[in-house]
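Reviewing the structure listed below.
Of the protein chains in this complex, one is absent; all others appear in place.
Entry: subunit A
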Amino acid sequence: MAKTLGPVKRKFAPWTDPNAVPFIRFENITKRYGDFTAVSNLNLDIYEREFFSLLGPSGCGKTTLMRMLAGFEEPTEGRILLQGHDISGVPPHRRPTNMMFQSYALFPHMSVEKNIAFGLEQDNLSKGEIAARVQEMLKLVKLEDFAKRKPGQLSGGQRQRVALARSLAKRPKVLLLDEPLGALDRKLREETQFELMDIQHTLGLTFLIVTHDQEEAMTVSDRIAVMDKGVIVQVDTPAEIYEAPNSRYVADFIGDINIMEGGIVSKSAEPGQAPVVTLDCDGLPVTVEQECAATTGDRVAFAIRPEKVRITLDQPENTASNAAYGEVWDIGYLGDFSVFLVSLADGRIIRAAQANVSRLVDRPITFGDMVWLTWPKDAGLVLTR
């Protein structure tokens, strides 16, 4: 890519270091259930202290992958290395991983403190040590006043915290979180996301989270692996996943995006200048500043995020390319943003989002208006997959 991606400063990026040793390594992992292949020849490296997300729709194999790391499933082929050691065949109760279950799986017949102490008791720690660690965990998740309660006497958010405290109590090398915030309402979920990041940072643990919620993955992760039908489509930082998806699938799965199919008309790569690809998207000429592996004549897709499309009533100066003319067909008011659905003459819909920067009651653009949509050369991208 000509332009390296944005100035997202990262001090923590072991995956860019060729000498870094992965903490967890999935090596040619395949998992089959009868005829169904849940995970197909998958390779993945996760580094120490990383907050890593497996993201994908249900049935993509992300939970299977996590359960193989916890030891509840054995891979059909391939092996899993934890700190360089093959952990195949090690039963779950001897693995240095702990898991927070989607259903929380709190023991209903034990009090909160008993739940948290359960893992510690298996290690034959002294009573004093266990009590001290339980107190520490209760403090960490701010549930000191609820130690004697049974899980049935807690709200959803409190149960989630108990589950987190219980899985953290043994200081696992890796904490696995299966849809950890799925059962919480939106507000609580957002708060908890930041708390999770905070706890992960404070304790310096490696977190592996499985989720189908792209916003959650974007917020908490150092890196995200987007999965589809048992394979990883892309592994990257949240910003790269959002701004430089490597395929139609990832682009469409993460956030909102306009995708237009088209063909490559020409490619230019002047020395000293950014390479430019010119496309024809069924009559709509588009130029994109991007390096592209596809050649002239190939069918590709042009993708652009709604917030990168500018919407105006006046005709812009240059309408030769990267400009479309259409009618406002619908407006979605989201509070912070308004999304305009603009219908082109041939019926295609392009979405443009505009930040609602002032509290104007009168908005200049309304239903039925004829508008111009424009975007700069570096706003969209060409997807070959």
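Everything that follows uses one rule, which is that a residue touches a chain if its C-beta (ideal position, glycine included) is under 8 Å from a C-beta of that chain, and two chains touch if they have at least 3 such contacts; residues count from 1.
Simple rule for what comes next: contacts and distances are computed from a predicted model.
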Chain not displayed: protein name in its UniProt record ("Phenylacetate-CoA oxygenase subunit PaaJ", "assimilatory sulfite reductase (ferredoxin)", "NADH-quinone oxidoreductase subunit L" or "Spermidine/putrescine ABC transporter permease"): "Spermidine/putrescine ABC transporter permease"
Residue among A:P57, A:G156, A:P316 or A:P376 touching the omitted chain: A:G156
Residue of A:K62, A:R133, A:R166 or A:H212 in touch with the missing chain, whole complex considered: A:R166
Options A:N28, A:N43, A:S88 or A:Q122, residue touching the unrepresented chain: A:Q122
Chain not shown, touching residues in subunit A: 70-72, 91-95, 97-99, 101-103, 105, 107-109, 118-119, 122-123, 146, 149-150, 152-158, 166-167, 170
